[in-house]
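The other protein chains are all here in position, but one chain of the complex has been omitted.
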Amino acid sequence: MGELRYFAVNDIEDRNINIYGRLGRVRQPLPLLFNGSAVEIRVSGSDLWIEVETDNDFHEPWVAYELNGALMGRQMLLPGKHRICLFRNMDPAGIKTVKFYRELQAMSEDEKCKVLVHGFELNGEFHEVRKLTRRLEFIGDSITSGEGSYGAVTDTDWLAMYMSASVNYAVMTAKELDADYHILSQGGWGVFCGWDNDPRHNIPKVYEKVCGLVTGPLSKELGMDEPYDFTSWQPDAIVVNLGTNDITSFSQPPLVNPEDGKTYKMRRNEDGSLNREDELKVENAAVNFLKMLRKNNPKAHLAWCYGMLGCDLNLTITEAIAKYKEETGDTNVSFFQLPNTTMETFGAHMHPGKKSHENATAALTAYLREKLNW
Amino acid sequence: MGELRYFAVNDIEDRNINIYGRLGRVRQPLPLLFNGSAVEIRVSGSDLWIEVETDNDFHEPWVAYELNGALMGRQMLLPGKHRICLFRNMDPAGIKTVKFYRELQAMSEDEKCKVLVHGFELNGEFHEVRKLTRRLEFIGDSITSGEGSYGAVTDTDWLAMYMSASVNYAVMTAKELDADYHILSQGGWGVFCGWDNDPRHNIPKVYEKVCGLVTGPLSKELGMDEPYDFTSWQPDAIVVNLGTNDITSFSQPPLVNPEDGKTYKMRRNEDGSLNREDELKVENAAVNFLKMLRKNNPKAHLAWCYGMLGCDLNLTITEAIAKYKEETGDTNVSFFQLPNTTMETFGAHMHPGKKSHENATAALTAYLREKLNW
Amino acid sequence: MGELRYFAVNDIEDRNINIYGRLGRVRQPLPLLFNGSAVEIRVSGSDLWIEVETDNDFHEPWVAYELNGALMGRQMLLPGKHRICLFRNMDPAGIKTVKFYRELQAMSEDEKCKVLVHGFELNGEFHEVRKLTRRLEFIGDSITSGEGSYGAVTDTDWLAMYMSASVNYAVMTAKELDADYHILSQGGWGVFCGWDNDPRHNIPKVYEKVCGLVTGPLSKELGMDEPYDFTSWQPDAIVVNLGTNDITSFSQPPLVNPEDGKTYKMRRNEDGSLNREDELKVENAAVNFLKMLRKNNPKAHLAWCYGMLGCDLNLTITEAIAKYKEETGDTNVSFFQLPNTTMETFGAHMHPGKKSHENATAALTAYLREKLNW
Partner (left out) sequence: MGELRYFAVNDIEDRNINIYGRLGRVRQPLPLLFNGSAVEIRVSGSDLWIEVETDNDFHEPWVAYELNGALMGRQMLLPGKHRICLFRNMDPAGIKTVKFYRELQAMSEDEKCKVLVHGFELNGEFHEVRKLTRRLEFIGDSITSGEGSYGAVTDTDWLAMYMSASVNYAVMTAKELDADYHILSQGGWGVFCGWDNDPRHNIPKVYEKVCGLVTGPLSKELGMDEPYDFTSWQPDAIVVNLGTNDITSFSQPPLVNPEDGKTYKMRRNEDGSLNREDELKVENAAVNFLKMLRKNNPKAHLAWCYGMLGCDLNLTITEAIAKYKEETGDTNVSFFQLPNTTMETFGAHMHPGKKSHENATAALTAYLREKLNW
């Protein structure tokens, strides 16, 4: 076995590395900004290490790594620099594919939370990775952040360790379809407001920044608050899995927004149906979000895929899509209902478990395969 | 074992018999007009026979029978009177539940096709049946007629024997939910037009008759062409599974209607999207059908459940529902997408097979359970 | 469509017909002696009928028929001649494969029970059937007779209608392996004695006759009590699924054999283990049966496959096999444990249901495929 040599991420030739997930101007060290954000290489040699730097306050990042497509390890990383062995004592001649990725979503509630990949140490050679020409973008909430995909059914704390990309319909669907992917999701957020009526927690307002979910000094340092360069990566389809928190807000108590001191509440009528005025707020937000997606992704198929935690917002979302189509004449948009999570398929704190993510993956894979003619 | 005694259907006290499916004025002999139309009794005694009279031209009726909820037999019945043994030599003291039902849909293409139950012979006593207080109505096309639920994957003839109620999501869902049911379905028909653009093949035009699918002398004799008395049976929910043929018509050649000599064709735009004018025909038909359903079923939840053979009409159907809601103010309506049929779940001639019907049953059962608070 | 023409079974050229199951000297009309015994043809034409003659006393025969490999009908046949339509109005040019078979085991308790196929009526032509060169023989008890494969889980009557070849691991395994098959099985019987200690109910004593399970005048008439000509059909493997009733006898009350007035009882020791003397009776019977099988089937692999209703006799059976190997030097014998039936997979009266037969089929198919290098 030869000696280990160090390569910074930007020392690695483009053809020898795959990077998953949105990037801004900072690429060295390579920030893994979202869950599923990853670096993937193919190497010979017996041993491989990765150099990672992390920080956080309340919500520590978790990471996972795959060898030849199979999950090998998953662990918490506490603040500091880490040198993690990804494999050792393997047949030096064999070429191994290794993917290292962030399990935890971009963390809007932890300004310090970061995962930076500095580089690799190996005693072999880099080989060409398989470049994926298909591209999918997933936009969502806790479901797309894999919340509850780890943890016991009885667990109800809201913690980083329960979220994942390793057990996640978005990553699994991309894998099935052999597609590159971007994920942008945040637990508790909606297309118009958060589960608790918080009007600030809507995905559209952050969509056009590199990673607008995070604020503060780190965000500045890494360029997360800068406009995202959509020309750098155009998806074939965008899967929007939003609405679950918007519908929940109709059943939650009012919320006082500390920023403006006002009270916010999505209302229901006496018969339980949605107050039309408030329903229209969601619809308008959805219409505008579709326009925003189209503006930035001229050719992408827009597929609103919803239903893993109930489908009560079906008619609201589809009415929004109808309005969008009518206002824009754009027909490259669709609605697809994902399979609901049942008592048999729940994970932790009443969120989709592994089996539910597998069911969603099967349905969505078949749908996209036909829709995109893949 | 005592001697067999004969009881005409109308000799049996109401509390001792369950009849499934729509009925008109004729009740003796009891016509089983639709697939799933059935008679169910609970009896002691060792032997039970049923007296049935059938007729047909091209499309022979098939029937099936269950003992204590389990399928025991399924067979073709050719024109004539039949005396069919449903069980024999059983423990006379045991009380058995027997259900005898029609497998074949109401047959619009065979004016002579009929299944009439005259009565039973038994050497035991009638016992009270369990009356089902929940009620579901299913309205559909070939999917709800169970087309392809029997037959080899390679079979493509369009024949009676491939249709069923025994392997059918509608019957299975009602069973899971412990509900009485009505089925009204016809292979090839739509909410606006048939799969081949035939404008005559729409379900709404026959919905308000007892069994408007069938015409001719027999129809008159059995009162099938008379207005249906909706007050006689009000469902808790109506599942509308229509649209699969409407969307197919957009991809089929034009059809000349022999009745008016005109040519009919649902059109697509050059980019493959639906011609808006034609799409609106489907939408308007759907809006009007929802109004018709509501007029006749004031309290029923209206659930449009679609998607077992693709979901390309999702946005058309939901836009129609939005219009219906806006025009009427009625919010007791919903849209639910059923799981698609895949290569693994197809039955004969590219229609849902048993596994697909089971998948639809699981999804629909969970949906209705929550929606109806059952 | 041409006119129907009648063909007796023996009018059909060998290459145009497959016959499943043991036969003796009588071949016209063709007796279907065992469950799974079948006649299979490939024909063009629009309509096909079969002429069948049946008789019975207490236990009526049931039959089933498949079109192109898919089950279409299943029904009871009461004494008399029957003309059953197997299909009608099909595309005349298409070539259809039809298999008509007996569901009910050879019925040791009903001397009159018979199913005789006289011939077919068709308006098309016979075509060559696919001749199956692989051959499997299955020897068993109620499990191999498909008892409980039909019927509700709560049903406990012991009746013909609950048995089948259509939901049966033996037939399903042969189908998976593309093999011709013979079945010889009887509910309640063992390799040494019946479930109730009856020493007369052992399969070895009837194995060498055409169908020694049935006695009486009919048996004589059809040659069922004559020696079977083993040279007429040599299997590649013999699956022996016996033992379930032998082990049950150890837990049942004594039985007085009316033939000799003696009392029979397989005993357990005080600690619940098997009385060695009685266990050796089963072992010796098994050793002798293996010798009998080998004598009549010199080249067949002998696979004792057991365990669908518990595996308490594993060590008794395998000890017998060890003795057989030692005494004969024959190593072409094996033991394979079949998957047990669980609460989820039971059918009627605590016998294997459809799911259990499917599980056994999967395991046995994989086993035989490897063992026979198929």
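Letters A, B and C mark the chains in the order given here, with residues in each chain numbered from 1 onward.
The rule is simple: a residue touches a chain if its C-beta (ideal position, glycine included) is under 8 Å from a C-beta of that chain, and two chains touch if they have at least 3 such contacts.
Please read all numbers here as calculations on a predicted model, not as lab measurements.
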Visible chains that the absent chain touches, using the contact criterion stated earlier: A, C
Hidden-chain contact residue, picked from the options A:Asn10, A:Gln28 or A:Asn68: A:Asn68
Interface with the unshown chain - residue positions in chain C: 271, 273-274, 307, 310-311, 314-315, 318-319, 321-322, 325, 331, 333-337, 339-340, 342, 363, 366-367, 370
For chain A, the residues touching the chain missing from this view: 58-60, 62, 67-76, 78, 85, 87-91, 94, 150-152, 154-155, 157, 159, 161, 348
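To be clear about the criterion, only the chains that are shown with their structure count from here on.
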Chain-level touch network, classified as line, ring, star, complete or other: line
Chain copies touching (chain A, chain B) - same or different residues, decided at half shared: same
Interchain centroid distance [CA atoms averaged], chain A/chain C, Å: 57
Separation of mean Cα positions, chain B and chain A [Å, integer]: 43
Of all residues in chain B, the ones touching two or more other chains: none
